[in-house]
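Heads up, one of the protein chains got dropped from this complex, but the rest are sitting where they should.
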Amino acid sequence: MTPAQIDGLMPIVMLMGIAVLLFTGGHFVSVLLAPKKPSHLKSTPYECGELPVGSAWSAFNVRFYVVGLIFIIFDVESVLMFPIASVFRELNDLGEGLYVLEIFLSFISILVMGIAYCWKKGDLDWVKSYQVSLKNNK
Amino acid sequence: MNQTLVSYLSQYEFYDILLGLFGMNAGLLAFTIYLLFTLAIVGLCATIGGLGTYAERKISADIQQRVGPNRVGPYGILQFLADGVKMITKEDVMPFTADKFLFYLAPMLALIGVFATLAVLPWSSGFMMADLNVGIFYLIAISSLVGVSVFLGGYASNSKWSMLGGLRGASQIISYEIPVTISVLSITLLAGGMSFGTILSHQQGTPINWFLFHNPFAFVAFFVYFVGALAETNRAPFDLPEAESELVSGYHTEYTGMRFGFFALAEYIEVFVVCGVGAALFLGGGNLPFDVSIDIIPLQLVQVTVFLAKALLLYYVVIWVRWTFPRLRVDQLMSICWKYLTPIAIFNLVGNAVWMVMFNGKSVADLMFGGH
Amino acid sequence: MFAQLLFLMSALLTVGCAIAVTVTKNIMHSCIFLLGSLIGVAGLYATLGADFVAVTQIMVYVGGIVILMLFAVMLTGGKDFVSRAQNLLGLAPAMGNKWTYATGLFVATVFLLTNISLMMNISQAYPAKNFGSEFPSTVSAIGKLLVKEHVLAFELSSVLLLGALVGAAIIARPRKQ
Partner (left out) sequence: MMGLTSYLVISLILFVTGLVVMLSRKNIVAILLGIELILNAAALNFVAYSRYVTGNLDGHIFSLFIIVVAAAEAAVGLAIVIRFFQIKETIHIDEATQLRN
């Protein structure tokens, strides 16, 4: 990008600024207009009328992390594939399509090996609940 | 960057007149033009988002043979304004156990992430605010802020329903980002570039030139994209993060008044954005079905109309799907993403790459009718 | 003009959020400030003309690493977010006694002086006016570099990611007992 082209990023910054202004502005108007009658019971966390027991911030199942893990690896691989995909047509017109296809396919095949492994090991199954027993693990 | 709004407008005569008015200060003029257009687009998208809520209720009423909102304005069309006023005047309740900083921040992050995607949306061949080199890639990247905001919204409330909804929502949004990204990758491969200008320039002319009909793999990629986009915007049948029957209201259970309104606004605008991106990537965007050699402003407005028509058609399908299909279970949700959509998307990507090499980048129509 | 403004905003976001990461006691807030800092770095990349790297930064960090960190914080028993013990003047979480701080201060001063002298040299050699060469389109250039010169690194990175996926899945997967 040339310095002149950086000016083209102006709308992005503006839109982000508008989002912040809209949020603060709406909040300000709401503070002015809305009634304010706080009570202790009103500001308890909603649990269908029962008083909540304990905090919601407790340890969760590790399945969520495994999903995030598979996601981030795929995310990074797709990031690396984007520039190759953008030049694919150009290089194909130059007659180097087969060479780029080889690189592309070997890259994807390694990616597929990763998902095949996780599939086989059951990381993609949600229901097969992992019985995490902390006491037994010690 | 191929082209910006200002560089597009600078080919017209009135640009020079405006430049004279601004004392030859091109930077100030660019700032003014961008500011006007961003405000216009935010206004337009907020209206579309607001009308989206109205359309949702009206269409659902139609499907379920009810009447739907019909009191405010003609046919109840001003219902969304009434809803907005109601939300502003509602009391702001925050759980005393909540993480106050993150509780404020979460809706703002959602709003920032969604608004920032509007900058690259291709309204027409000329009216693109910024036709970045990395256009579609940027759009996917910045919209992942919504995932963070969903998680934070659930976390900060410190309520069990919210926490479960937030965790579910975040894991669903990030999971379905993969099939969407790989489908978009297929289109990048076919177009030979990530900017919307490049993608649209390959789809000019009759609908047979759309990427939807480029080859069988691209045809399937569209459906993978559409299903993934439904899930990424938490729309039914993938609305598990806010499943009313199990999680009360999911990650925004504790949100009231204005902050809830901003979450809803962000969600409805995001649905419009993914529909617009689907229209631009697969359905030819604002391209007109006949050859347009003269480039005048009214023709651009016609293109904007065509783009909006395609995007809103997809928007209608999204709402239609919502009121037709039952909600999925969590295990079905995950297995659909990782065992069906992602392998199909990867297969499509490989198929597209092989197709490009085998037929030298020609589409089915080119092969049949001998075009190009 | 806008480039300077963008630089200033990104730099303030980066530095401010980075300092906030160090002084925040709540680990969840630290993660969010890290997010702000990373977005600021993406803005800095944009001012350097590296549009692809900037978007990659947002995609991988904001969409991936930060969410993974938030998950990890939640999974490691969300209660102990706030570190209470051993604060530095009640401002920032810290550990060690006064000798640790004295040694650290000394090392930091030496480090800072060395760096300042280095940077003075660099700023004389490469004045601020020098914009270097311009890259009209980094994406296609990076794509060509990745399939030509850096093809080995490209393929090896996929092996690295496969290894990371398999290894991390084995480690994180709960044992059946």
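Should a chain be cited, it is by its letter among A, B and C, assigned in written order, with residues numbered from 1 in that chain.
Everything below uses one rule, namely that contacts are C-beta pairs under 8 Å (C-beta built on N, C-alpha and C of every residue); 3 or more make two chains touch, one makes a residue touch a chain.
Everything numeric in this text was worked out from a predicted model, so none of it was measured.
> Can you pull out the displayed chains that the omitted chain is in contact with?
A, C
> Spell out, residue by residue, where the missing chain touches chain A.
59, 62, 65, 69, 72-73, 75-76, 79-80, 132, 134, 137-138
> Contacts of chain C with the missing chain: which residues?
3-4, 7-8, 11, 14-15, 18-19, 21-22, 27, 30-31, 34, 37-38, 41, 44-45, 47-50, 52-53, 56-57, 60-61, 64-65, 68-69, 71-73, 75-77, 80, 83, 88, 92-95, 104, 108, 111, 115, 119, 122-123, 126-133, 135, 138, 141-142, 145-146, 150, 153, 157, 160-161, 163-165, 167-169, 171-172, 174
Note that only the chains that are shown with their structure count from here on.
> Please tell me the distance, in whole Å, between the geometric centres of chain B and chain C computed from their C-alpha atoms.
Computed value for the inter-centroid distance: 29 Å.
> With chain centres defined as C-alpha means, what is the inter-centre distance between chain A and chain C in Å?
Whole-Å distance between the two chain centres: 18.
> Mind pulling the residue numbers of chain A that touch at least two other chains?
1, 7, 9-10, 55, 57, 60, 64, 68, 70-71, 75, 82, 85-87, 90, 111, 118
> What parts of chain C, by residue number, touch at least two of the other chains?
If we look for residues of chain C contacting two or more partner chains, we find 2, 51-52, 56, 59, 63-64, 67, 71, 74, 138-140.
> Quick one: which bits of chain C touch chain A in the complex? Just the residue numbers, please.
Its residues touching chain A are 2-3, 6, 9, 46-47, 49-52, 56, 59-60, 63-65, 67-68, 71-72, 74-79, 81, 131, 134-136, 138-140, 142-144, 146-147, 151, 154-155, 157-159, 161-162, 164-166, 168-169, 172-177.
> Using the touch definition from the top, list the residues of chain A that touch chain B in their complex.
Touching chain B from chain A are residues 1, 5, 7-12, 14-16, 18-20, 22-23, 26-27, 29-31, 33-38, 40, 42-48, 52, 55-57, 60, 64, 67-68, 70-71, 74-75, 78, 81-82, 85-90, 92-93, 97-98, 101, 104-105, 108, 111-112, 115, 118-119, 124-127.
> Any idea which chain A residues touch chain C in the complex?
1-3, 6-7, 9-10, 13, 55, 57-62, 64-66, 68-73, 75-77, 79-80, 82-87, 90-91, 99-100, 103, 106-107, 110-111, 113-114, 117-118, 121, 123, 130-133, 136-137
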